[in-house]
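For chain A:
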Amino acid sequence: MASPLTMIGEFPEIAVDRKAHVAINAATRVFAARDGRSPLHALGPVSFDLRQGEFFSVVGPSGCGKSTLLDLVAGLSPATEGRVVFEDKEVKGEVPDGVAVVFQEDASFPWLTVFDNAAFGTRRNGLPESEVRERVDHALAFMGLTDFAKSYPAQLSGGMRQRVCIARAMVLRPRLMLLDEPFGALDQQTRLLMGEEMLKLWRETGSTVMLITHSIDEAVLLSDRVGIMSARPGTFIDIVETGWSRERGSETAMDPHYGALQSKVWGLLRTESLKAMGV
Partner candidate 1 sequence: TNLTVTHWADGMYGTPFAVAQEKGFFKEAGIDVTGFITSQGGGTTVRNALASDIPYGEVALSAAIAAIKQGVKLTIVHGGVLSLADNVWVAKKDSPLNSIMDLKGKKLGYSSPKSVTDMVSTIALSNRGILADVDRKAVGSLSSAYTALREGAVDVIYMTEPVLSREAENIKVVFKSGDEIPKLTQTVGIVRSDYLKKNPDTIKAIIEGRRKGVDYLLKNPEESGDILAKHYKIDPKIAKLAINDIMAAKGVYWSPGRLDYEGMNAMLKGLVLVKAIEEGPFDWSAIVDESLLPADQRSK
Partner candidate 2 sequence: MNERAARQLAGPGNSGRAPLIDSVLLVGGLLLSWELASTVLGIEVLPSPWRTLVQLRHEFTSPDFGAHLAETSKAFFSALLLAVVGGIALGLVLGARRLAGDVMEPVLIALYSIPKISLYPIILLIFGLGISAKIAFGVIHGIIPIVIFTMTAVRNIRPVYMRCIRVHRLTPWQGAWHVLIPAAVPEIVAGLRIGFSLTLLGTLLGEMFASQRGIGHLLMLAIDRNNPPTIMALALMLFLFATAVSIALLQWDRRLRRGN
């Protein structure tokens, strides 16, 4: 079902003005009771759209349900209530075609070379080998990994391994990229540089990107919009438009508007983080 939802949840001011690529409608996720523990309401209800081709970031305190949200959108776990629609089809039980996911943890396969890692997804799809080779070469070149095509992940640094995973996702030519803190393990400076790669990728492919991150800088610097989540059960407190042009980069950090945006996001997050920490 096409869903040009025009009103979203509690925030009428962030009404959708472009075609929705993914529509999340009053989705919640409750983990069933287990081992004598009571059921856990992890997320929602959340309603929002990912616009066609936008770069959307999600920030929020630890454990607020960000990864849970990503799982719902990816079809990796079902919504307890509500629904998720991707390209007019409801997402249910399996990952839809055209969606790629990069996880927070290093998901490169240590038994495959960088090349074979990147080719992994397409090889399974029965694409002709020449096409695979072409796509992989391009993705590796793009991620600055051409020289390492024959290396194994263990020979690379953490950041390079994440680039391998991004290349693997890229090779699938996804229309929607979901990234769960892909640079969580890196230091701030390296993260920002990796962020620039992401931007380049996004510009080049024109796909929709949803990035989950712990870093406010990263979110503000890279996104068209930043969604700020409350402590668990996570809902969006606000969704902030940055107004950057498509041609942004890490130099944008020197724009004075950057500092202001950062202060705003941090202000919104502060109370939630304190809540989440139980301080």
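As a selection rule, all candidates are chains of the complex that A comes from, given by their letters.
Just so we're on the same page, a residue touches a chain if its C-beta (ideal position, glycine included) is under 8 Å from a C-beta of that chain, and two chains touch if they have at least 3 such contacts; residues count from 1.
What you see is a predicted model, and the numbers here were worked out from it, not measured in a lab.
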Original post:
What candidate from 1 or 2 touches chain A in the complex under consideration?
Top reply: 2
**OP:** Spell out the part of chain A that touches candidate 2 in their complex, as residue ranges.
**Re:** 74, 76, 94-95, 99-101, 103, 105-107, 109-112, 120-121, 124, 152-155
